[in-house]
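Here's the structure we're looking at; comments come further down.
Excluded from the complex is one protein chain; the other protein chains are retained at their positions.
Here the chain labels run A, B and C in written order, and each chain numbers its own residues starting at 1.
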Amino acid sequence: MYPQSIQKLIDLFSKFPTVGPRTANRFVFYLIKLPREKFDELLNSIIELRKTIKICPSCFNPFAENADLCPICSDNSRDKTLLCVVEKEADLESIENTKKYQGLYFILGGTINLKKDERNIRINELKEKIKQGNFQEVIIALNPTTEGEATTFYLEREVKPFGVRTSRLGRGLPVGGELEYADPDTLSSALESRK
Amino acid sequence: MYPQSIQKLIDLFSKFPTVGPRTANRFVFYLIKLPREKFDELLNSIIELRKTIKICPSCFNPFAENADLCPICSDNSRDKTLLCVVEKEADLESIENTKKYQGLYFILGGTINLKKDERNIRINELKEKIKQGNFQEVIIALNPTTEGEATTFYLEREVKPFGVRTSRLGRGLPVGGELEYADPDTLSSALESRK
Amino acid sequence: MYPQSIQKLIDLFSKFPTVGPRTANRFVFYLIKLPREKFDELLNSIIELRKTIKICPSCFNPFAENADLCPICSDNSRDKTLLCVVEKEADLESIENTKKYQGLYFILGGTINLKKDERNIRINELKEKIKQGNFQEVIIALNPTTEGEATTFYLEREVKPFGVRTSRLGRGLPVGGELEYADPDTLSSALESRK
Partner (left out) sequence: MYPQSIQKLIDLFSKFPTVGPRTANRFVFYLIKLPREKFDELLNSIIELRKTIKICPSCFNPFAENADLCPICSDNSRDKTLLCVVEKEADLESIENTKKYQGLYFILGGTINLKKDERNIRINELKEKIKQGNFQEVIIALNPTTEGEATTFYLEREVKPFGVRTSRLGRGLPVGGELEYADPDTLSSALESRK
């Protein structure tokens, strides 16, 4: 039986993504053994994070600059007729890292959860953004998983009334993939998009 | 120490693809314990395989029919202007399973091994087939791995003098893939081939 | 669709331990591509295995010697008052490899399958062996898994009427194990058998 302040923090760390009780346990003992100045550095960074980070009201990406919009939404050189809808922040980063996309983004904040039939995604904010904007294409860049697919269908239906063209990411073999283990859909797409 | 006839067969099974000594060991004791009629069924199937299976001289796919060419090469309804080069039999099966490809095939029999600089692939047979044929496109359908890529470059160079267009399978996110973990090349291709 | 002689052998290889359809598939193409002399070597080794290997009527270990009993049962220097009951041949080999055991063996041929309530183990042969023998201790050396435990309880009950002492392997931390992940039973045993 651990002391209550240890157990409490184990419980809170257990809610972090990918973390189970055993790892949460290790986190707490890591903190206990951290030298005072390292501990304070971590504590101050957590406080600083909450103080400095704002959420962009236009795309919902977090940013720290002293401005109303995030650097991407504020950047006049970006193509304002192209909108890329992603599930989460890390997906936006992945697409930025390709250096091939120059349009705007919108972070949906999740996918439709089929089991619970919850729609805790920013669908109203997305519609508002499309209504206000001047988009010619909305790229729905969600994961090609069951939930991503379901959400893509849903978004296509919701975006349609605005008269804006929607598109999806192309499917195919990823770097390192193998034909032998590819599913027929992936392979069909790879054949069709050959070049 | 196992008896010699057991050890000998463990050694031979260890050369099977994906099989190590411990699994080979289990195979041998599986055989020893197999009832006589099951054992004979397996033995006869192995002998039968060797007797009935021929290798198609045109595409190198194994087949059992009493004919000179395999069913795909003999099928007059298939598009004889399209050639798909694959590494191995299972890759051909994967593409057939998509039901989206109606051209011919060629089984290369391997990839260029970068380390040993061996080229134990059917490059001369491929050139001969292209020379004899009437192809308008050669789809180089190798795995997007380092060795597959190197072999693709090599084949493109070798096919070029014949004046036939070459193509590669499209890259993109596979079913079940995630943007967050996709490499930039895969994601760039997925963006470009969006639809 | 593969030719029938290929599909038949894929099905038979799929019944090998640890082998699924995809691996069975690779085995068959490995055989098809095997040079004639290598193929014949394998075929002859399989036939030879069946011809030369006998099952020892006393311990059920396979052996090849021209004798009535296997080398271990025939070895007069071994301790005939000690019997070690194992599940399968590979377990006997593991114990022989420790070079610490000088008694006799008995291969049970399986464990009690809790779900199907089948008892396809050599319980009658074991009782007969104990009745005929002069054992002072029967070591029940089954895996400390649920099925191994259930079978151990069963054997202890069946052996009891013969008035022979039974024992089980000691539990503890294996080489490379970690206290943090050890279950309480294992750790209790490790504490009790400390030295």
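What we mean here is this: contacts are C-beta pairs under 8 Å (C-beta built on N, C-alpha and C of every residue); 3 or more make two chains touch, one makes a residue touch a chain.
Being a predicted model, the structure only gives us computed values, none of them experimental.
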item	value
From C:83, C:139 or C:159, residue that would touch the chain that is not displayed	C:139
Hidden partner chain, residues of subunit C it touches	86-88, 90-91, 94-95, 97-101, 139, 141-145, 167-180, 182-195
Footprint left on subunit A by the chain that the document does not show	2-6, 8-9, 12, 16-18, 23, 25-32, 39, 41-43, 45-53, 55, 62-65, 88-90, 93
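To be clear about the criterion, only the chains that are shown with their structure count from here on.
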item	value
Distance from the mean Cα position of subunit B to that of subunit A, given in whole angstrom	38
Geometric centre distance via CA averages, subunit C-subunit A, whole Å	52
In subunit B, residues with contacts to at least two other chains	88, 90
